[in-house]
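Here the complex is missing a single protein chain, while all its other protein chains stay put.
And now, chain A:
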Amino acid sequence: MFQIRVCDEIIMNACRHLLRIQCAECISHFLTPVKRGIFPGGPYLHQQTVSLQQSQVLRSFHCSAVCFTRQQDQKEAKEASECETQNKDRTLVTHQDIFEQAAKNSKTKGNFNRVVDVFTKNDIRRRGHVEFIYAALKQMQDFGVEQDITVYNKLLDVFPKEVFVPRNFIQRMFNHYPRQQECGVQLLEQMENYGIMPNVETKVLLAQVFGKKSHPMRKYQRIMYWFPKFKHTNPYPIPQVLPSDPIDLARFSLSRIASDPDAKITIYQYQTTDITETGEEVLRPYIVGIQSPEQRSLLAKHNHCRPVFVEGPFPLWLRKTCVHYYLLRADSIPPEEKIKKEYNPEWIGPEQSLFYPHRVELDLERDLGDDDSFDVDDVEEGPVYAMCMAGQGDETTLAQWISDLQETCPTLGQIPTVFRLESGPGELQTSSDVQQSPEQEFETVHIIEDAPLYSERVKL
């Protein structure tokens, strides 16, 4: 029956098809490597009979390579159309419903593609394709295919080809088939929002559907102009897919925030499950820490009377995921304790040679206007001694981290350690003035005065 309908159409619209074939040839000049993509039946064509060839060519106008018919698909399409006709008897079926029906089993890419296939094969005229595409665009995130360029191309393929291409200057001047063009632009905009770069197939499809100077084509050109320009602007790049292992993720994020290539990452503890004597399972979370040599030397110089603080959790965003990290830091050093850089008295004493002095105080500016410094006061902040990420943010885990840190910095055992842990995400601030908000921190601050306990525990 399908064949008969096809033959009828061929006879009735012979001239139109001829024109279409010509157009299709024009388009296939676009880019040679894609040629095979547009006409999938290419290799077959020569082998098969003329009648088959006609239907193949016809099909290639209405649906290109992406949805090439297979026997199985046809069967499914028939089933789905039967299902749809049953529904049609009762109520008005929206395209949203088709997707929801398909989602009953599982929301996968295969199911999504099947729904699109069913729609394309159901009606050769693609009645209601604009509504279908809008419905599909809405459903893409639920099916988890919003990052997939092939799915977008498949959706673009739903548009009937050659129909919306303006044929004369009047059509080109006025907005030819505006609803369809808007729909195409909307599809490209969704790609743009998800940061997906269109490919050559998209371009060929757009040219087939809307013509070379249509609005969707312009949108495509805009995307292709601007996307590569800003592709590598981020100086702190994040991979598209983050490592799934939490320790790898912690390693990546810690080396990102440390901003020191010399910083060394130490995995203090892997995630393990211990069974205590009473038979309870105790989960030991992972602890990954980072410390640079500079931080280590700073910590060694730390005044033993002043406490150090374990603060956190602070958020760090890696694209759409948020990880939390903890800091070991101290208050900013008060001005009276700051050690001023002392010069060797022999260098500046009166017995220096006048002609060959050890130290010269000359302001070696190049010119009057060459002062490139900024006229601002420096922000006083305490030093950061170490950073870590842990599976759990409770005090015992972080105490474990501190005691592990003492292996490299033995002086840490004599310094009182104050835990300032917040249940929620904390703000990244200095702890210089605790008096400002005593009510907030009263509940969360636990001061542990017996810090030497840690060193004892390490010895045991």
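Here are a few things to note about the model shown:
Heads up, the rule we're going with is that a contact is a pair of C-beta atoms (placed from the backbone, for glycine too) under 8 Å apart; a residue touches a chain by one contact, two chains touch by 3 or more; residues count from 1.
Just so it is clear, contacts and distances are computed from a predicted model.
Taken from the listed names "GPI mannosyltransferase 1", "Phosphatidylinositol glycan anchor biosynthesis class F", "Complex I intermediate-associated protein 30, mitochondrial" or "Molybdopterin synthase catalytic subunit", the protein name that UniProt assigns to the chain not shown is "Complex I intermediate-associated protein 30, mitochondrial". Contact with the chain not shown here comes from a single listed residue; of A:98, A:196, A:257 or A:330, that residue is A:257.
Mapped onto chain A, the footprint of the missing chain covers residues 193, 213, 218, 221-222, 224-226, 229-230, 233-236, 253, 256-259, 314-320, 322, 325, 327, 329, 368-377, 379-381, 384, 387, 425, 427-433, 436, 440.
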